[in-house]
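Removed: one protein chain of the complex. Kept in place: all other protein chains.
To keep things simple, chains are lettered A, B, C and D as they appear, and every chain counts its residues starting from 1.
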Amino acid sequence: LSEGGVVGDGDDDGAVTIGVLEDRSGEFALVGESKWQASLLAIEELNEAGGVLGEEIEVYDPDPQSDNQRYQELTREAINSENVDALWAGYSSATREAIRPIVNDEEQLYFYTTQYEGGVCDRTTFAMGATARQQLGAVIPYMIEEYGPRIYTIAADYNFGQISGQWVRMLAEENDAEVLGEEYIPLGETDFGSTINNIQGEDPDFVASMLVGDAHTNFYQQRADTGLDVPMASSTTMAQGYEHLRLDPPALEDMYVGVNFMEELETDPAQAFVDDFYEMFPDAPYLNQEAQNNYFSVHMWAEAVEAAGTFDQEEVIAELESGMEVDAPEGTIELDPATHHMTHHMRIGHADENHELTFDEEQYIEPTFLHEVGCDLTSEPEQTQYTPEEFYDEI
Amino acid sequence: MSEKPSLEARLRGPFEGPNTIGNSRRFWLSFVLGTALLAVYPVLFGAYAAESTSVYLVYGLLGVSLAFIWGFCGILSFGQVAFFGVAGYAFGIVSINLASYTGATLGVLTGVAVATLLAALLGYFMFYGGVRDVYVTIITLVVALVLHTFMGQTAGSQWAIGEAALGGFNGMVGVPDLAIGFGTAGLEFAGAMHYYVTLLVLVATVLGLRALVNSQFGYAMVATREDEARTEMFGYNTTFIKFATFTIGGALAGLSGVLFVTWGNYIDPSEFAITAAAMPVIWASIGGRESFVGTIAAAVVIQRIQIGLTGEWALVVVGSLLVIVILAMPDGIAPRVGDAVDYLRNRGGGEPAEPPTATEEVSD
Amino acid sequence: MATSDPTVKESPAVAETGVGTDTILQTRDLRKQFGGLTATDDVDFGIEEGELRCLIGPNGAGKSTFLKLLTGRLEPTAGTIYYDGEEITDLASHERVSRGISIKFQVPSIYPDLSVRENLRIPLQRVEQPSEFDRRTAEILDRFHLAETADETASNLSHGQQQRLEIAMAMTLEPKLMLLDEPVAGLSVEETREIAELLRTINDEDDVAFIVIEHDIDFVETIADRVTVLHQGAIFTEGTIDEVRDDPDVKRIYLGEEQ
Amino acid sequence: MAIYELLNLGFQFLDSFAFIVLATAGLAIIFGMMGIINLAHGEFILVGAYATTLSFHAGLPLPLAMVAGVVATTIFGIVLERTIIHRLYGRLLDSMVVTFGISLVVIQLTRIVFGNSLEQIGTPFGGISYGPYSYSTYRSVVLATCAIATLVGLYVLFTRTDFGVRARATIQDEETARSMGVDTDRMYLSTFAIGSALAGLTGALYAPTITMSPELGTGFLVEAFVAVVVGGPSVILGTPLAGGLLGLVDAVFTNLGGQFIGTVFLLLTAIVAIRVLPDGITGLLEDLREKWRRAE
Partner (left out) sequence: MLEIDDLAVSYGKTPILRDVDVTVEEGEIVGIMGKNGVGKTTLVKAIMGLLEAADGRIVFDGDVVVDATEAATTDADRGGLGGRIADALGTSTPAGTWVGADERARRGMGYIPQGRDVFPELTVRENLRMGETINEDDSDFRYDDVYEYFPILEERSTQKAGTLSGGQQQMLAIGRALIGNPDLLLLDEPSEGVQPSIVQDITRDLERVNRDLGTTILFVEQNLHVVQNLAERCYAIDKGTIVDELDADRLQSREAVTEYLAV
């Protein structure tokens, strides 16, 4: 099984193909579309500059329709039939976990670009997004400081939400705060009346929200209707699904989100990227955080290939593990060889009652959690995901 | 059909009769040819092609489980995926916990048993409770949706059975391959082997069901489908007939679920969702619910098209096809294939028309 | 109304258990209510082995309801049914059929999409070995004058042929008691006569008991051993056709003056 | 304090009740009256919601935008009936496959034309506060009022008017109805149009509260099917009763155990209800009514 067409060195048909499996329909289309577009932008830039190692890059990009089943089939197809040299795939953590066994079996170089709960320590997987440690680690202490120690957690009911919930508990513990209640809400749920009543019943200082997907957006609208004016901290809003633009103000008033990139970020590299993006996709509704991650990681891969002088995946991985530095739109960032994660510039984005954004407190945060658990892929090639619950006794 | 029991007639005998489409020599020739083509397919196209085709045959089996109960007993279950999914999860739970040949073998048995039991329970609840017609359809759908909702919220770490985490929306990952054996001795069926096992199961199921449907029980099923009240008045326990048929259908759906989960080593709650639940109904409608081969062909082709067609118009094309096929061919394609063959023959002035035959196997 | 008519004979055994020596079917205080409407009103009805009984009575008298109670299609509100020496009140329809009660519904209910041969196979396989199917099918087709139509789809048969097919199917089960609800409604005079002869022959040759509901009084006259008149759910009177015909009360409630 | 929790429950009940009734009404008419299982029901709602939202952004005031939503859905329904659906009368099961196909097409076309989302309309009327709690006025009081008005309207239309009697007669026996002077073709069309209009109304009413995405219709489907089954064959009575029962179950269990428990109990109630009442709530009701009538 693991013998069939693994070596994607691009020699067999003369073309170099990379796989970009991003959702353009279904529950995650709203965030997936922009990820796909930014990948195409990066590939076009590479090809215009003469390709990688002189080869034009082709892309295999069917729509997985937010369906994990389909993701699996397409991942097999990408690896075995298309012989992709690198794979970008998936928005949700559930998707990532669904295809990771295949990726592992086939020893496929794989980039996962979504912000996520953290903890993946995997020899062929490179996690480009900010982790919960990086995002919540920035925004939760800030909120405790600003508003007080009483927290209420609402999160999407799957691995991402559950583990993010553990992180909120963990961070509360570290900062002498208290989690009053937690609700894990099934993906697709649209009615938040009782959730809002429960929050009101507990009367927290702020709400930590890790809601995900189209349906969950309804929460913010309903929060505004009922006049629930508790401030919110989040790792998932605005930077991905641009709720601040889709919803009428003041639905997102006092929403604080820990981000490494948003299109509103007013740095020069960020704005240059935004301009290039909208030049290629003038009708795109938004350029989100994940899209930036796709964009810089495609370029980073190309640099690694150039440096290695080959498309051979093992050698490219070795090159990536030598420690790369990239000039990303969010700023210059580094790849941590031991954990295959990025050190990110984390900001706290804040929406006011008119949904105007401001960014506070830029911090440069490393992926420390995996260091703490002892993940070192350069010496020990694992294929695991660690959770804080397993590792810290206090939560 | 012929008077003197030739070897061929004796071979064919148990598998044909007025209740099945396709009783001609032509049908059997295409059936054997189709099966042979499918058997050499991996040799021609390689292990990976076989491996990726395997899942379509699994869907074919799921479709057959519905065609059997719907086409021959008139019970439209919208919840075949419930048995399919439950068996998949059950296999996962057992085989993850007992990571050995014994575990996988037990997993297969448990998976099918759990699906059978669920179908039996549900069937008992419905048929002995006087639920009928479209209400059966909707109850089965609701059961699938309950499972969808339930499995969707099993993300928390409390939802682990031994080593096996149910995983909620994430699904259950790391399910072992299909294997039969005891302890450390046994056979593992991965890749092309999975394909052959599935093909074998599928052909055996089709033949077995054809025999069943043309047996006395089959006549009772058909009579129940045609007019339940009347059939009861001939002394048939129609309630039991429906119950038994439904349970067999559930067991087959369970078997396909086990094959499914061992193919992808993964299963998630979306298998219970309304879109997944609709698919077997669509395969059987399009392929012809009274034709096993037609249903299999429809499952293979439709699923292949869905994966193969990319681009934003794909779903528009698939949806329009469904509408057009049903409007143009209310009984599905299979009966029409026979008609078309006969028509061509008659026009060619050949031999007299035989009874309609089913479509050829579609070999992807 | 007269629930127990002096003409209804009961053996002591019947009084005890509802089972007489020759009695094939006996009901005791059989009652069916739809809401507040009593469709069957404490009926004590008995029929002997091999008897051909007609059940007549005004529209809405409860004849069809009574038959449905006997077959298990409806559950009685109260009362018991004895058949062939045992109580069958709580048996499911198919179990009653297995014990020898067979019914032909009011509307023809053959299997319209199956051929005549396949229609016959449904009851046949209940009672015969597969090796006997062809021989028995031929016999039955012959007896019921359906031979030419053997491979015809049943829905293409004429009304009269459908009626015959249905009786044939019911007879295939070799019942001891046949229940027929308006078997000749809508049939021509000629076809009515054919059916009448058929019923008489079966009754004589096969020793099958019949309960026949019919409004066609001429038909009743040609076939019936005895006639029971139902009225408002209860047994109004019972007797030979002539006795019933001459009963002024029966004329008033049912027959009208012109007969 | 307890009084406030009771109020929570009450508002949640109104919310659930309105949602179930409105999600169901169009489906129930089309299924109960016409024998078409409309798996594209959610997409009819989608059409209503999108048309409302787009009209609103085009400058119409919200009430008028909602009217536009209803009109658009009605036209959509009429076109579908004339081209496709009218061939499916009496073909219950085929109708499912065809409408499933329609649903795929509509969702995807919506996506192609309008992208993955539309800017949402804000919810009017704000919230009602009581003690520490508050609840959306629109989602509870306003929508429940609309739901009740819809039910009353349907009840009157289908039981008190000639149109209603004719529509029901047509569905039961088309040929006889025609020989009683009913233009059955037009009857089917109008009934389908009414069902479509109701789905459009649901879309219009929920447009200010839900995320405008091509898949928004799926969010209504489960409740709608469950309520249709629990309601039983006589939709006019069944829908409000099912809405009431299921709304209560949903509100109580959501209140006790959260969203998930609420949904699971909703579905379990449906299964039990079908088993205990094979003819739905209306079957039970009819039995009772019959008993009572006869007893007089």
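Convention: contacts are C-beta pairs under 8 Å (C-beta built on N, C-alpha and C of every residue); 3 or more make two chains touch, one makes a residue touch a chain.
For clarity, every value in this text was computed on a predicted model and none was experimentally measured.
For the chain excluded from display, the touched partners among the shown chains of the whole complex are C, D. Against the chain not displayed here, chain D makes contact via residues 82-83, 86-87, 162, 165-166, 168-169, 172-173, 175-185, 233, 293. Counting the whole complex, the residues of chain C in touch with the unshown chain are 34, 57-61, 64, 106-107, 158-160, 182, 185-191, 193, 215, 217, 251, 253-259.
As a working rule, only the chains that are shown with their structure count from here on.
Chain centroids computed from C-alpha atoms place B closest to the centre of all protein C-alpha atoms shown.
Chain D has its Cα centroid 48 Å from the Cα centroid of chain C. Distance between chain centres (mean CA atoms), chain A to chain D: 38 Å. Mean C-alpha positions place chain A and chain C at a centre distance of 77 Å. In chain D, the positions touching at least two other chains are 107-108, 111, 218, 260, 263. Annotation for chain C: no residues touch two or more other chains. Put simply, chain D touches chain B in their complex at residues 37, 39, 84, 87, 91-94, 96-98, 100-105, 107-109, 111-112, 218, 221-222, 225-226, 228-229, 260, 263-264, 267-268, 270-271, 274-275, 278.
Listed in rising order, the residues of chain A touching chain D in the complex are 24-27, 29-30, 33, 157, 183, 185-186, 188-191, 193-197, 200-201, 203, 214-215, 217-218, 221-222, 224-228, 245-248, 251, 283, 285.
Those residues of chain D lying in contact with chain A across their complex are 8, 11-12, 15-16, 19, 107-108, 111, 115-117, 119-123, 125-127, 129, 132-140, 209-211, 213-216, 218-219, 254-255, 258-260, 262-263.
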